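In this view, the complex is presented without one of its protein chains, the others remaining in place.
On to chain A.
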């Protein structure tokens, strides 16, 4: 399958961040030049591939590269994970979506990230840090190895708290358990940015609403074109239908209908399972790259 890949966008760096998550720097000079924190890309691995939206984790206009981080959950992400440095992917388009606006007047900003939401949160906090804001973060995952991008985050945050399901790093529990402690004890925090699984963002927003702290989220729904053409990515915000690709991906977390967002993620569950099973049958389940 790798041989079918068109020679278009080269993978210049690949890192395995944990058993399920990989990082790649993709050569895409136009995207790297225009990218801003908060935006995403859509990539297609090969001719028969689907269009996969991924939040930009970092970018380097000088080198002309864009960093993506992805979790191998279905056929497409597993296939992407088999590619190596020097390989090419067929299509890589972006930057899409709106850029994050700086929260004017905020004093201390708290980022809350989970799983592959952490690298998606990173460029936002990095920008705020560079803008001179006080920035702290709460990062969580299943266990220590699932809490990725720690070094990068620690470099742009004044303080980083951790939470893991099994207690191997930081507090044993969810990010919301740490969030509660922080909000109780640190009255300076006046703005929250959260990126991660929908259920996590829902719980974070529920809590920050109780404390009346403005909170933004970055949504990652199903998409096709990513330019407003199809509406596959629609969600409800404050009772109104929005297209994440055009109106987002960043929204006021206190207005997002997270339950609908979760339901819509299930639209192709059956087909995704078929696709993955077929792929694993063909590849013996052990066809992994470095």
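Convention: a residue touches a chain if its C-beta (ideal position, glycine included) is under 8 Å from a C-beta of that chain, and two chains touch if they have at least 3 such contacts; residues count from 1.
Convention: contacts and distances are computed from a predicted model.
When the listed names "Acyl carrier protein", "ABC transporter ATP-binding protein", "Energy-coupling factor transport system permease protein" or "Sulfide dehydrogenase (Flavoprotein) subunit SudA" are checked against UniProt, the chain not shown comes out as "Sulfide dehydrogenase (Flavoprotein) subunit SudA".
Within the complete assembly, A:260 is the residue of A:182, A:199 or A:260 that touches the hidden chain. The chain omitted from view is touched by exactly one of A:12, A:224 or A:255, namely A:224. As for the chain not pictured, it touches chain A at residues 30-31, 34, 44, 48-51, 75-76, 90-96, 224-225, 227-232, 234-236, 241, 246, 260, 263-264, 266-268, 270-272, 274-275, 278.
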